[in-house]
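These notes concern the structure reproduced below.
One protein chain omitted, others in place.
So, subunit A:
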């Protein structure tokens, strides 16, 4: 069974961590994955960097730029992930923008994901219609989940369509914003989270954008199967020893 499905069947309050491949140093990708699993992360989203990441805020964009300047590419990432499954057992998704995937070739991309043991993808600027028409067959053939995003502005009908198209989880954006803003659970956010919860979607949901500490993580878990942390983690590993920074960061969520 796909590792993502299994995780959601077995666990609640799932903590998923995003980080940028090749940051802070080109060779750090696997080491960070291992350190995260060791310190209790349930799922990983490894970002493959892109020069023009419009959905991201300044922190993740800066990490992408640094990774690219240091020579990170999608080819190199798959090379780094070659022994992923000897070292990491939790589900791993790749997250990035559509243009590098197009240049790599969709077919090649799916194949490479399957070969190294990647379980799913998040491609925020890949439209649903394009996915359905040109990508879905290939993703399914390689047992890859494709995760879609929804925002407080996403219409109900569209959410149902997304729920039908995906088979991993649904990425619930806490607000319509670029990455790196703080989660403020006020009345409107709460109404939105409850509305989604009450829709009884077939897919589990994960809340992302604006989760940075135990308090915001717990709030998110009240409404969804778990939450995703990106910006706060990328900031935390900017300097110093990787293993120490990862373990110190993860401790905040495990108390």
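One rule holds for everything that comes next: contacts are C-beta pairs under 8 Å (C-beta built on N, C-alpha and C of every residue); 3 or more make two chains touch, one makes a residue touch a chain; residues count from 1.
The definition used in the following text is that contacts and distances are computed from a predicted model.
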{"item": "The complex's invisible chain, by UniProt name, from \"ABC transporter related protein\", \"Phenylacetate-CoA oxygenase\", \"NADH:ubiquinone oxidoreductase subunit L\" or \"Tryptophan synthase beta chain\"", "value": "\"Tryptophan synthase beta chain\""}
{"item": "Per the touch definition above, residue among A:24, A:47 or A:100 touching the missing chain", "value": "A:100"}
{"item": "Which of A:32, A:46, A:84 or A:173 contacts the chain that the document leaves out", "value": "A:173"}
{"item": "Per the touch definition above, residue among A:16, A:61 or A:166 touching the missing chain", "value": "A:61"}
{"item": "Absent chain, residues of subunit A that touch it", "value": "50-55, 57-58, 61-62, 65, 68, 73-75, 97-104, 124-127, 129-130, 148-151, 153-155, 158, 173, 176-178, 181"}
